[in-house]
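Apart from one protein chain that is not included, each protein chain of the complex appears where it belongs.
All chains are identified by letter, namely A, B and C, in their written order; residue positions are counted from 1 within each chain.
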């Protein structure tokens, strides 16, 4: 049985149904609310998640017993392809629950924890946020200090988190805390922290886009029940990494598909932009440059498929996640930078100016470019990814500490 | 008195005379001998040096009392411009003596040492080689081990050097040796080692060009007279660096001018190469790419001038030498790589194939490309230069050792 | 040949620098967002000679050249000083009151045909608008332009207006003047981009020394060191190219002025963008916040890059210049 990139008949049936459903559901869901209208955003994001759930498309790969579809990895890939194609609503506030908190519970949670949270996450009833990074523990996550001290059947939490996404509207936080002050990696625990507990203070941290999707979070004597511990005490580092490693295979699938679309949009844009009477697309060099970028995107897409084939067959994800992350985030930045350059002076405005063909918005392109700057930093900067690849995959000696 | 890039009247007179002289002298000197005919190469290189000397153009900046011209730095720049323009013979085997050993003696040698060597170097009578690197001391020069042990009025040398250029034909070697085994940088001394002493063995080390310009050199109980010490014992690290720092300002001037020429040649080449009936130069993208590379070369040339202005006025060279070295060697590699790509299949041969316009040789271009690979490594690799810039210019903390 | 900044020049540079540091300190950038044109600041800059720098003393100017102007504008770029500074400088001597700061002048370069939208910087508060066209220079009363304010300009410190079309205005100069102003504008925007290179490196260096991860300053890691070193090389390339272009424009160069200017603008735009991006990266997560300064520089680069000729145009100028030289 040789290498085969084709989808199975089952995959294609799934695709056909999903495509038909999206064709109606996406326009029906309407336009997204303004960026800083938090109530409306929660409603819009949750509403879409609920529609996905009702149609059977929430948690494509999640177990059926918790409300998931229980489908294959390739069906998940088809899901990404079709939702990108239909320009379906972005996962938005459901991100942490669907992509991170939920999968962690599936892998490491108790039956009670799974029952309590997974169906609600899938139905859009529970929004999660992430409490990992701290001001002094960014790239160096093992340096985290937020303390959880056992007091009877509670942990008492004190400390400060940063880059807590959607904290204003979240119901739960996946919280990494230090339960052993004397250990490094082995003194960390993973807790489910309800966001309505007393002692939690949220301070929005505007990004360079001006949005407040992220916050600083201060916890002071917050009492989290012991049963909210996921995995064993002091085993939170492993719990996190297991999920991260599983996640990385497909984490960028949706974004890569989006990037393929962007390159086609750039061809359209290039035909529209004229200089000295000729369109930018008339310039062979631009066609080549876009071609080159497109080839790189295609190769990353093939890497994702390779990774998924590996995972589907062996159950063990390869180590290539860091390579996909590094390759994708750097490439993504180069592509959007070229797009903004192509916009010329129109790129000086975040509101759309002039008319662009095919529903392209100059403002959207510029903002997406700005957003690419975060991806080479967040979730392990490009520098950290290179260390990981070199040390863990290629076996280079670790940094002297 | 504002910024002024123009040359003085005196500089221009110097240029006029030099240009006239080169117009006759260069063709008269004939074609260079084959690469591995060492006797012929020494004769050719030394012969050209002698002609320069007789015409008053050897050691433009060297003091008159040792046979130099005693001229200004800007005249030296004019010298580089005009010799490059006239495609005068490359400095070749005189390199170490003229560019490194000689300047070190001028700065740090005794009167006797200067009298003994400087005029002979300028006349092409003395060829020098460099004994700095060792197999285990490449980037980490301070790790050098070749020992010099005092025995009466001699140092007795034992050890191994590598990357000794033109060692087969050199009369003297500027030798860095360890005189204090317990110190690191402060245990190194700078010696003039006559190459005809017993105990010196030369083993050619072919480069990836197949040439044997470099050798490994083994020294076994070589007795060097104590009066051949330059500077104080154990002060060789400083002696070397003083010269290096002075040198770096102009070290790349000739090469940068050569690169400017190469870009013009590339325009000519691009007009010659055709694909599908159109010349490569018809492709706007190539014109832009060459333009971009040319802009970078121009900026490096301006950096050299800035450096020289600084030095001429203050007597103290700036710290920019590392930046010029790093910028030039990396750019040089990109430019020749583009040139070889432009050659297409002709670039698969080191002998000229097909006909190129304007005396361009496909073989020469390919070989120059291969040679660019050494420049990002030798005399402090690009990685080392970045460390130097970051630590010494920008004040970043040093590597933990 | 003398390529160094002289004592007089250094004093001028230092004067502007200390003015900027006191008047528009980097930690006050937030307060300057989406503000209308700061007339008071504009007046102070005029008094310091920023606009009349190159006018003869008899015209109320300082009688200096592009070399000095480049140094001054590098300082202004370094501190992200706001206002249509380059246009007001170019207009000195051409538009009444521009040099003295009484009339604020903004402008638009339309020498190359394109279907880009008409976006005007600092239209509100400006008296006149200079328009460069291939055939000559026009002056338009700012009040005569129908334009709507852009709600979210990319650079929060550079207010923008969008106009569907521009009124005719009056012709105030020929094609030669237009070409000269464009060249000078390119040098001055390149100079401001040099300032961006300097400040982003300065910020990244300081952050590298101060921010600790894995138990030591991040500037001690080669990954960061090498980013900083590359920033330094780019900055020095830009500096050299800008000084050379200015000297050449002053008639004290050795080569073609158009080539020198294209070289400077091309490299300044590209390298300032790279350095601003690198600065964000060195800051890590904090570089992605609005609170930290790097993003202001990145955004300003887009404004300056899109002034007085695109990178593609300048690269072509330099490349095609080689052809003439060939042989």
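Here is the rule we go by: a residue touches a chain if its C-beta (ideal position, glycine included) is under 8 Å from a C-beta of that chain, and two chains touch if they have at least 3 such contacts.
Just so you know, these numbers come straight off a predicted model, no measurement behind them.
Please provide the labels of all shown chains that the missing chain touches.
A, B, C
Sort through B:189, B:294 or B:340 and give me the one touching the missing partner chain.
With B:189, B:294 or B:340 as choices, the missing chain is touched by B:340.
Taking the full complex into account, find the residue in B:91, B:312 or B:377 that is in contact with the omitted chain.
In the complete complex, the chain left out is touched by residue B:377.
Looking at A:151, A:221, A:355 or A:399, which makes contact with the chain not pictured?
In the full complex, the listed residue that touches the missing chain is A:399.
Of the residues A:105, A:326 or A:346, which one touches the chain left out of the display?
Of the candidates A:105, A:326 or A:346, A:326 is in touch with the missing chain.
Taking the full complex into account, what residues of subunit C touch the chain not shown?
Residues in contact with the chain left out: 221-223, 226.
Go through subunit A and note every residue touching the omitted chain.
Answer for subunit A: residues 1-8, 11, 74, 77, 263-268, 281, 284, 286-292, 294-296, 298-300, 302-303, 305-306, 308-310, 312-313, 320, 323, 326-327, 358, 383, 385-387, 389-391, 393-400 touch the chain left out.
Please identify, in ascending order, the residues of subunit B that touch the omitted chain?
133, 136, 138-140, 143, 162-163, 205-208, 210, 272-277, 333, 337, 340-341, 344-351, 353-354, 363, 366, 370, 373-374, 376-378, 381-383, 386-387, 399, 401
We take it that only the chains that are shown with their structure count from here on.
If I average the Cα coordinates per chain and compare with the overall Cα mean, which chain comes out closest?
C
Counting C-beta pairs in contact, which comes out ahead: B-C or A-C?
Output for the comparison: B-C.
Taking each chain's centre as the mean of its C-alpha atoms, which one ends up farthest from the centre of subunit A?
B
In angstrom, rounded to a whole number, how far apart do the mean CA points of subunit A and subunit B lie?
A distance of 52 Å separates the two centres.
Quick check: how many Å separate the C-alpha centres of subunit A and subunit C?
37
Of all the residues in subunit B, which ones touch at least 2 other chains?
Residues 284, 286, 288-289, 400 of subunit B touch two or more partner chains.
Multi-chain contacts in subunit C: which residues touch at least two other chains?
224, 312
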